[in-house]
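Other chains dropped; remaining ones untouched in position.
As written, the chain order gives the labels A, B and C, with residue 1 at the start of each chain.
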Amino acid sequence: MAEAGDTPHARRFVPSGRTTVTAVGWPALGLAVAVGGWWLITSAIPLIHPAVLPPPAEVLTAFREKSAELLGGLATTTLETVAGFLLSVVAGVLIGLLLAASRAAERMFSPLLVAINAVPKIALGPLLVVSLGWGQRPILTMVFLLSFFPIVLSTTTGLTTTPAELADLARSLDASRWQTFRKVRLPAALPHIFVGLKVAMPLAAIGAVIGEFQAGEGGLGYQIVQYSGIADSATAWAAITLLATMSVALYSSLVLVERLALPWVRETTSER
Amino acid sequence: NPDNPQQTSTSSSKPLEKVTYLTSFGNFGRDAYAWVAKDKGFFREVGLDVDIKPGSGTGDNISKIEAGAAMFTPVDLTGLLLARGNGGAESIVVVAGIQQHTMAALISLQGNGIATPKDLEGKTLADSPGSVVRNLFPTYAKLAGIDATKVTWVNGAPANLIGLLASGTVAGIGQFVVGEPTVESVAKGRQAVVLPYSDVMNDLYGNVLVTTTKIAREQPDLAKRFIAALMKGLVHSIDNPDETGQILKKNVPAAVVAPAAAECTLMSAFVRPEGSGNVVGTIDTKRVARSIELLQDADAMPAGLTPDQLVSADLTPKP
Amino acid sequence: MIELAGVSCSFSGRSGVVEALRGIDLTVAEGEFVALVGRSGCGKSTLLRLIAGLLLPTEGEITVAGERVTKARRDIAMLFQRPALLPWRSVIDNVLLPVEIFGWRRAAHRERAARLLEMAGLAGFEKRLPHELSGGMQQRVSLCRSLIGNPRVMLMDEPFSALDAITREELSVELQRVHMENASTIVFVTHSIDEAVLLADRVVVLTPRPGRIREVVEIRIPRPRTLGRNAHFEEVARCSADLHELLLGFGTSAVAGETGR
């Protein structure tokens, strides 16, 4: 729970006002620090040329001017990110499950997954376009390619490190593989899996952008290319900022889901 | 699609044939002519329904055309020659010239101490490895009478170059000539200094329209119709830069009118140089041969390639 | 029901081999209640895990109901030395786990689960998560879980070790009742000689590492048995004294029986 300080006491309900402060106040402060830093190096002491990193004020202006277009791009990219991410989650957990189920599969395929993951995705553009055409399909594939690996790895790790005593319990009940998975290994793996999901989420956003670079006809990534092509860095950075904001929002919802889904983790472990 | 009803009715007897076209890179003013041809109904007039997709540069575009993801695209002839010299792009054939002279250039800013090619010595320039400007630089240096070894090249992704120049990190960058207005708009008041490669390499073409040998052989009629309509768009775009900018904006919301129009204006001189007559898109095989020689002399490609292996003389627009 | 013939089991780790059990021959008849006693670390848990099919013997053979044990069986319930509760499941859901695994209807067994919990003194805690319980309460949840399936064979590894004397007595009585009602076969590890004498038909005494059967003591006291001074007080005292001596017989200090390799 959200008590400060070192001394533990009997857990009790935390007054909700306090929670709101920590949940909203600190991130707001963090944001202020970040924007302040940005402003400092671009406007106050202009260390960095605006063509490279425009000051926040210019970015805001650019956003105001092109808000409809940028928000349209945001909608497109968000949709792609979320859809591709969900695809990754489903496929990643299934692959992770496969690798966890069989040592042979793990030994056989995990080097391949690492290899696929290490290919710079930019180089795959033509391949994707040629085999999948333009638009949603190559973009979702790109999102998948960028974000599946952390999910696979964390799922496999989670599923193969079930506490021995719980695995023994399942075995003593002669539970089937599927039952053991569903009732014991998967729930026990969830804390691990969520780490993978949280790592994968920003990667999914990047995947959408790279996909748009290569095969898109709209979205924030496309806008970033277009506006940096005409050196309108303020608008390009407005798109980048929107993208970052989207990621933070999606990431936060993931954290929320985790907190709701796994209350027991916070109770059986010690935070700080 | 805002085609006027008259044109629609003339071609409605037959179903439109589908064609996929790739721009050279993204959707900027220099590539807007395809949108013009589509928007003005030039393609429709000749019974084509053209799908325009943003390209990603010469290398990627060649791959995509060879693999059949698109049928036509403009690529830089020098890049194509280099690819061919390396044993690639074997099924690619040139069917029209877009820019009669290479638009490759070095762009600097006033105050960087560069006014003539000679001033480049001792300076640092940026461009991405594999770009035309960089690949041709030794040849350019030789022809312009400067010592290429005294120039330092550093790497920079295409999208980053203008920023590098504007922020003073490098003295000059590789760019197409049409990049000048963009550079100036970013440099806020400083004027651009442009050193076009075409000053010393007059034979070299800029972008040329390519397709596969298979299409050239099996669908010459379609190719001819496509080329004609695209050239019509090209002419219209350099004649009406402002309208072109509007058309681009209408079709590609992320485009911006003013810089696109400026690019068209600048491109005009390369599409229809003085004394080239009224027809655009022509390819002079003798010039191509000399370009090949140039690259061979610079050791950039092996001997053996002849223009007729590369250019489909049947299809190129004739003066 | 359960037969062990020449069963040995060793563990090897990075720092050498531990011979946990050597040459165990033991037959447990159907409906019999056998207690297993021995010094800490002598291999009692290992023996139960072998019977449960969680571990394969390095030597020898184990059969249950005439079938060779190669994996766990559904008619055997194992109660582990540690509670092994699923931390994300409420108390009642933990008790109902075997029901779900066996593919039975949850609703049909819910009430029985609640009754078992009540019997174990856990009424009102059904909805809580394991970490909200005390050590002894967790152990009782685990006991309820092992009882829910009405198993033919129960292997219980120190089920009452974390319980106070009174709860222990009450649950001993319950266990006896279950044993008699269901005629289930029970192998029961305990450190309490009193408990062994109260509950078991036979008490198997293991020697310290490697665990071998030192002696099997029969307890001839009619059931149901009760605690405290009763008609069979002398028999109880005799058996207890015997067992104590048997256990003590391995040397005066714990050290004697314990060597790492």
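By definition in this document, contacts are C-beta pairs under 8 Å (C-beta built on N, C-alpha and C of every residue); 3 or more make two chains touch, one makes a residue touch a chain.
Please read all numbers here as calculations on a predicted model, not as lab measurements.
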{"item": "Formula for the entire assembly, written in the chain labels shown", "value": "A x2, B x1, C x2"}
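Definition applied: only the chains that are shown with their structure count from here on.
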{"item": "Middle chain, criterion being Cα centroid separation", "value": "A"}
{"item": "Gap in Å, rounded to a whole number, between the CA centres of subunit C and subunit A", "value": "48"}
{"item": "Cα-centroid distance, subunit A relative to subunit B, in whole angstrom", "value": "39"}
{"item": "Multi-chain contact residues (two or more partners), subunit A", "value": "none"}
{"item": "Of all residues in subunit B, those that touch subunit A in their complex", "value": "25-28, 53-54, 56, 60, 63-64, 67-69, 159-160, 162-164, 166-168, 182-183, 185-187, 252-256, 259"}
{"item": "Residue ranges of subunit A in contact with subunit B within the complex", "value": "48-49, 51-52, 69, 72-73, 125-126, 129-130, 133-134, 213-214, 217-218, 222-223, 225-233"}
{"item": "Footprint of subunit A on subunit C - complex, ascending", "value": "49, 52-54, 71-74, 76-78, 80, 82, 84, 86-88, 97-98, 100-102, 129, 131-132"}
